[in-house]
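Omission of a single protein chain aside, the complex is shown with its protein chains in their original locations.
This part shows chain A:
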């Protein structure tokens, strides 16, 4: 018997193996948590585009979970997690920038007053 049918069978098996991903429950939980955390620091879908992406992808991942399309669910949840992390980081950067501006304004005001006082 030729060895080729064996290869073909293996290839089919491998493909089938790919399709049967396990349910990414842990990833779904993690993504949900990350979304909540980003929301907690004030990232909203209206203000931060990455947050909108994250929420949309997570919603699609949840649909994929129901359809048992686990590979899609995992990929979308993974992307949504990082989108949310980026959204959170952007908001925090913005806040730190505002804080910096505030100190700068105060310094300018102090310098001006010191200039007046002398």
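Here is the rule we use: contacts are C-beta pairs under 8 Å (C-beta built on N, C-alpha and C of every residue); 3 or more make two chains touch, one makes a residue touch a chain; residues count from 1.
Just so it is clear, contacts and distances are computed from a predicted model.
Asker: UniProt protein name for the omitted subunit, picking from "Electron transfer flavoprotein subunit beta", "OmpA family protein", "CU044_5270 family protein" or "RNA polymerase sigma factor"?
Answerer: The chain we cannot see is, by its UniProt record, "OmpA family protein".
Asker: Touching the absent chain in the whole complex: find that residue among A:32, A:56 or A:78.
Answerer: Spelled out, the listed residue whose C-beta touches the missing chain is A:78.
Asker: For chain A, which residues reach the chain that was dropped from this view?
Answerer: Against the missing chain, chain A presents residues 2, 4-5, 7-8, 11-12, 75, 78-79, 82-83, 85-86, 89-90, 92-93, 96-97, 99-100, 103-104, 106-107, 109-111, 113-114, 116-118.
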